[in-house]
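Sharing a structure with you now.
The other protein chains are all here in position, but one chain of the complex has been omitted.
We call the chains A, B and C, going by the order they appear; numbering starts again at 1 in every chain.
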């Protein structure tokens, strides 16, 4: 039974709240979800997932450290995530604080794994973003992200 | 009958040569291809394609102007490319000349259209790249890109 | 007498309003400013400036077309902007609409010219950004950008 892994690295709870909304989106599309703080994510969690959605707070304009470390360790299964669906979300304290830039660095990591990423023709385009505590439009963006990934997982029969 | 559009913007012929190798990869995977210089690409060519692979020479570290203009004009069909498969390639005169950065800006444009992009777990990861006249490994990267996009088009029944 | 060129590409007036605030920041730091819509910017305006700050609305997640075209044409003076100070700003309609990504592509273009770019340890980090009509914090970010570029122009005796 396929599932989408939602991994989050949160400091203040904002990114965690985004992760929960992303998970809701996955479930709404009829796909199982495994929601985990990044420190609890195992390489097997990644290996067995049909889709992987990764979120972090913004740290120096790119992905935060524990999530970077997870990807560095995932080199052990390099090539085996090929063809899985990926997605990204990020929060920052303020506008222009790096959330979009962070989403793009996560997408780069997913693409290096040979994964499949879909944008959204409505904002947020690259992945879900929030400024501080996610407001209603940001949470809606998170749900859309989860739904989009889940639908692509289903379309690809993963 | 679905096809993949390969659009290229070439100044010296190098990017054009890459485009031809990308097209070969699409055909090898059993999908029709429409290969066009960017000035000959119509909005309808984009609209009717199942996949769109875009290549340019590197110009100030990002996508070249005519290709940018094509995307600016494609706002007329914004939302209608959603769910199509995209890919990117770029050449630069020298190493560190911006080809990777250019590929990433093309991917950003594709994602804003709601398109689907897959990376490669082998290099080149984000899209195909070449330094000057494409050598054998670069042409192989172009073929892989074409093949990857075509296979995803087929997997999604586009 | 040295001046900072502020070039803007605006569709709705939002980016223009940002440009005016950027210009105020330059003047507050005691440096002359030349504020122009991108279609009025000449290559000589770039060549004679001590600093160049470039802003656009977000178009497919990167810099808008007329500004891209200006940089493509600036190849005529390639190498001659080396050592000048640069800066970037961008607006998008919504959060996650690409403003940060656009600022980063403008910075890439400035760096390819051999120009000097400074970030801000406070948000907005890379350049000034706004969502829709710029609010007070966004305008303050614009002024900070103008001031930062002007101060660097003075520190370098440009």
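In this section, a residue touches a chain if its C-beta (ideal position, glycine included) is under 8 Å from a C-beta of that chain, and two chains touch if they have at least 3 such contacts.
Values in this document were obtained by computation on a predicted structure and should not be read as measured data.
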- Checked against the full complex, the residue among A:68, A:84, A:125 or A:148 that touches the missing chain is A:68
- Item | Which residue of B:38, B:81, B:128 or B:153 touches the chain not shown here | B:128
- Item | Those residues of chain A which, in the complete complex, touch the missing chain | 59-65, 68-69, 71-72, 74-75, 98, 101, 105, 108-109, 111-113
- Considering the entire assembly, which residues of chain B contact the chain that has been omitted? 61, 92-101, 103-104, 123-131, 137-138, 141
- Query: So that we can see where the missing chain sits, which residues of chain C does it touch?
  - Reply: 78-79, 81-83, 104, 107-108, 110-122, 125-126, 152, 155-156
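Here is the rule we go by: only the chains that are shown with their structure count from here on.
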- Message: Among all chains, whose Cα centre is located farthest from the one for chain A?
- Response: C
- Centre to centre, by mean C-alpha position, how many angstrom separate chain B and chain C? 29
- Item | chain A and chain B: spacing of chain centres that average the CA atoms, whole Å | 25
- Can you list the chain C residues in contact with two or more other chains? 61, 98, 101
